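All protein chains but one are shown at their positions in the complex.
Right after this comes chain A.
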Amino acid sequence: MSAQFLYGGAGILLFALGLWSLLVHEALLRKLIAINIAGGGVFHVFIAIAYRGDTAPPDPVPHALVLTGIVVAVSATALVLALHRRLEQAEESAADAEGRSESASASSAAPPPRTPTERTPTERTPTELTPADLTPADLTPETLHPETPHG
């Protein structure tokens, strides 16, 4: 019985940790990991409630639910990662368009969310690379995660 409570209690704790981390952290990858940890906590609770003593076999229903839940969690994680990849691509192309119009520092749109060391000459021609792109002011969190005008 105490093992069951320990396992179930650890599940609730994991859920709370994941929830806290999801709300506190800004970076998307951290949010995604946090939500997976919270989900793992819920699955722990389901596994704990399947226990029916040392002699009786465990209740199969919660196990079936956890298997389904894992499939859902994996697909959701994949979709979040795919959307994040698309978001990065959209931001890069927006930043490239920005660079061509030579008004990067004046406009509200974000410059590319990359550090200067990641830039390679093949990605941007030297004419497009202006000194304004490399100023530290462009790399503040505000410019990396622009608010939508109506957020």
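One rule holds in what follows: a contact is a pair of C-beta atoms (placed from the backbone, for glycine too) under 8 Å apart; a residue touches a chain by one contact, two chains touch by 3 or more; residues count from 1.
What we mean here is this: contacts and distances are computed from a predicted model.
J.: What name does the UniProt record list for the absent chain among "Succinate dehydrogenase", "Imidazole glycerol phosphate synthase subunit HisH", "ABC transporter substrate-binding protein" or "Oxidoreductase"?
T.: "Oxidoreductase"
J.: In the complete complex, which positions of chain A touch the hidden chain?
T.: Its contact residues with the unshown chain are 15, 19, 22, 28, 31-32, 35, 38-39, 41-42, 45-46, 49, 60-62, 64-65, 68-69, 72, 75-76, 79-80, 83-84, 86-87, 90-91, 94, 148, 150-151.
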